[in-house]
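To start, the structure under review is shown below, and the notes come after it.
Every protein chain except one is present and positioned as in the full complex.
== chain A ==
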Amino acid sequence: MTLAAFYDRLRLDARLAQEAGFNPYYRHLQSGLNDPVRLDGREFLNLAANDYLGLAADPRVGRAIAAAVARYGASLCGTPIATGCVDLLRALEQRLAAFVGLEDGVVLPSCYQANNGLFSAVAGKEDVILIDHYAHSSLIEGAKAVGCKIRPFLHNDVEHLASLLGKVRGHRQAFVVTESVFSTEGSIAPLAAMVEVCERFGAVPVVDDSHGIGVLGANGRGVLEHFGLTDFPGIYTASLGKALANAGGLIAGRRSLIEHLRYFCPHLIYSTALPPGVAAGVEAVLDILAAEFPARRRLLWEHRDTLRRGLTAAGFTVMAGEAPINSVLAGSAVQTLRLARAFYEAGLLTTPFVYPSVPLSEGRVRLIAGAGLTLARVQAAVAALPAIARAWQAAPSSGVA
């Protein structure tokens, strides 16, 4: 045992980035999300951010944040259970819960914390957690932290879920965990059918709606509105850092659940509370959504469709998702990074996913064209796609059809 051996063990293997000639991770933008964004001294069209509705750089949101900072300062420098929770934050929790159609809610500094801390607060070793095979790391790690039996079920497969629930014996409580939108491919979980199965077996459904809130449903209220689930009996979580264009993580559900979490969720109790400015930013986004959601949603979907047609015409294999996401299958990790590099060199920022975020050999590059972009800019990106495909094809053994 030596200190040198410890640090040697931590040394990163840079071979993948070297082979691809590109490391897409931890790039530092020199601008906000107003189009175009600046990176490495160049201008880019940002197809990487989760700013679905184009509100992250909206001046109205910025003004609301500035006003809250002027009133409350940058932070309350306290945990919510002590004196970190301002009236603004509590009002936001209640408004968000009502927005998604649930009784009450609590907001944590991130949705990773929300998902990670939830299970230990509500489940124990005597329970069982059934989880979608492709669920987000925050849900998997949160479930593992309980130390109870974990039963993965096939991705979005209600029949498999039901067969596993039928085999659950001798556990106090079963939880069924999924995401609403699986963001690396854009598929939507069959939540209504899953809730029905949960009710049949007395299981508690848990859904992470991070890529659904502000996107799905006639009014952008998320997956529960999308499926018409007016009396969701389970636990709902969502990121406030995607369509809602700020930061933080919501847990919502029945009042007794939320009251319990306030006193038994360490990730909430021991974290410095969400800064007041961020709470004001989310409030401003909700105000904007109330008036502008239909128009922004229309743009978002038009962009998705325009981009999808262009990608397909250029020979890319686009995954058949139902969300406003385009994921291009790229194959191996090296091929995936090479494709992200081809996009980058053409001035398009994208998000590559490789194993273990996605299955081995199913690397993909995700493109989200938010409502903040103009149709002309998206069309310009489409015009560049054939050349991007050719550049990628020129790299050894690419997967372009």
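Everything below uses one rule, namely that contacts are C-beta pairs under 8 Å (C-beta built on N, C-alpha and C of every residue); 3 or more make two chains touch, one makes a residue touch a chain; residues count from 1.
One rule holds for everything that comes next: contacts and distances are computed from a predicted model.
The chain absent from the displayed complex carries the UniProt protein name "Carrier domain-containing protein", chosen from "Carrier domain-containing protein", "Assimilatory nitrate reductase catalytic subunit", "Energy-coupling factor transport system ATP-binding protein" or "ABC transporter permease". For the chain left out of this panel, the touching residue among A:R90, A:H155 or A:R390 is A:H155.
Considering the whole complex, the residue from A:G78, A:G202 or A:P359 that touches the absent chain is A:P359.
As for the chain not pictured, it touches chain A at residues 131, 133, 140, 150-155, 167, 355-356, 359-362.
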